[in-house]
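Note that this complex is displayed minus one protein chain, with the remaining chains in position.
Up next is chain A:
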Amino acid sequence: MSATFLGMPGNFPKNAAEAVQNSQLRFNLRKATHTIRDKRAAVVGELPDWQELRAAGKAIKDHTLRHLDRYLLQLEEAVTRAGGTVHWARDAAEANRIVADLVKATGETEVVKVKSMATQEIGLNEALAKEGVTAYETDLAELIVQLGDDFPSHILVPAIHRNRSEIREIFLREMPDAPAGLSDDPAALAEAARLHLRERFLRSKVAISGANFMIAETGTLVVLESEGNGRMCLTLPRTLISVVGIEKLLPTWRDLEVFLQLLPRSSTGERMNPYTSMWTGSVEGQDFHLVLLDNGRTGVLADEVGRQALRCIRCSACLNVCPVYERAGGHAYGSVYPGPIGAILTPQLRGMSSDLDASLPFASSLCGACYDVCPVAIDIPEVLVDLRAKAPHGAAERAGMKAAGWVLNSERRLGAAQRLASRMRRFVPKRRLPGPLAAWTDTRDVPDIPEESFRDWWERNERA
């Protein structure tokens, strides 16, 4: 990954410590991750052949990666035959250059975008802005993030850290056409976004997307989504530019029978997501460009242990089960790829020269929950251990304190302090713990001390 800055500077323990203090964020994250986790478990449980699908998914991806050169050439030929144009980009700067030139050639100064992690990774919106082109995000969550001048914090629910009243405020402040009496009801907020974006969809001549899969055999691109903004972007504008990482390839059309089962169930916990669009080359007279992006991926491919991270289909199941992610939040990872997958992908794509990136392999308790849910069986703990050994020693130790343990322990430490305080409730001023604990609680959000007995409090909290 090139030097595009995303998320926070600093290092994982420091970022995580700040996030752990933010109780709104923690509440949102916990609710979201647990809800999706339960939905996923239910729909995965419906399929008696889940483990066979998982084994096939892993094997298909490994086979593709082993012959990536051949399959990319096959894809290029198929896309070209179907009237599309294929471009190759070594790094972020090259990809941004290609896209900016394509947009400028159309004479347009505005583009609509459908959620794409690859374009976030290369900082495309910022690069286009420098060239006088405004990129509008159309995914509801991305819109919230963009209008709030903020960073995504979850692969699937990027605005997971915002609650409804914050979203209402952002809309009222940043959307000129937001109705004056806008309430914070999610349906009303979604309706405001629908109206705001509809006119833009109809007006836009150029769209930029990513893709979940590319089929080498047929040249077909596949985008899974929920809201219909993807269909709008992929269908209505005259020019479509898709920026896709080279690892998103599948050899054959038939392989979709595996991944169209693995991805929706792992991702949103649905039997199928509302909309999936598939297109091959230029469709209905559209001008289609495919930008194949390396940006560090071939470096990951060269690592015998780490290359399995390239199997990732960005479902976010590993985030939703991760005890560290649940407490630290997505921003602490300082990259578009948060959670367990981010902890192994970011240091490999960007290298471990910064404190942040060197601290990421330590952002885990190695509990293995991520591996169990991963639909392509990436052994995330194995890669973490391998990366820890490779992390530059000084930087890692400075960042150190074994980030994950620290995050988990800070909650335990907080809990212990509260339990002590509840017994001495009458003597304790609100929001500040006595004696040696004072300095520690000075910067932390200590909840009101409960009146109930120590025993009741303990039981309730252990169960929660």
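Operating definition for what follows: a contact is a pair of C-beta atoms (placed from the backbone, for glycine too) under 8 Å apart; a residue touches a chain by one contact, two chains touch by 3 or more; residues count from 1.
Keep in mind that, in the parts below, contacts and distances are computed from a predicted model.
Per the UniProt record, the chain missing from the shown structure is "L-lactate dehydrogenase complex protein LldG", taken from the list "Aspartate carbamoyltransferase regulatory chain", "Ion-translocating oxidoreductase complex subunit C", "L-lactate dehydrogenase complex protein LldG" or "FAD-binding protein". Considering the whole complex, the residue from A:25, A:44, A:75 or A:89 that touches the absent chain is A:89.
From the set A:84, A:251 or A:381, the residue in touch with the chain omitted from the display is A:251, counting the whole complex. From the options A:53, A:332 or A:363, the residue with contact to the chain not on display is A:53. Residue A:197 is the one among A:44, A:75, A:197 or A:309 that touches the chain not shown.
Panel shows chain A; residues 28, 31-32, 35-36, 48-49, 52-53, 55-56, 59-60, 62-63, 65-70, 72-73, 82, 88-90, 94, 138-141, 144, 157-159, 163-164, 167, 186-187, 189-190, 193-194, 197-198, 201-202, 215, 218, 220, 226-229, 231-232, 234-236, 246, 251-258, 260-261, 268, 270-280, 283-284, 292, 294, 298-299, 301-302, 304, 307 of it touch the chain omitted from the view.
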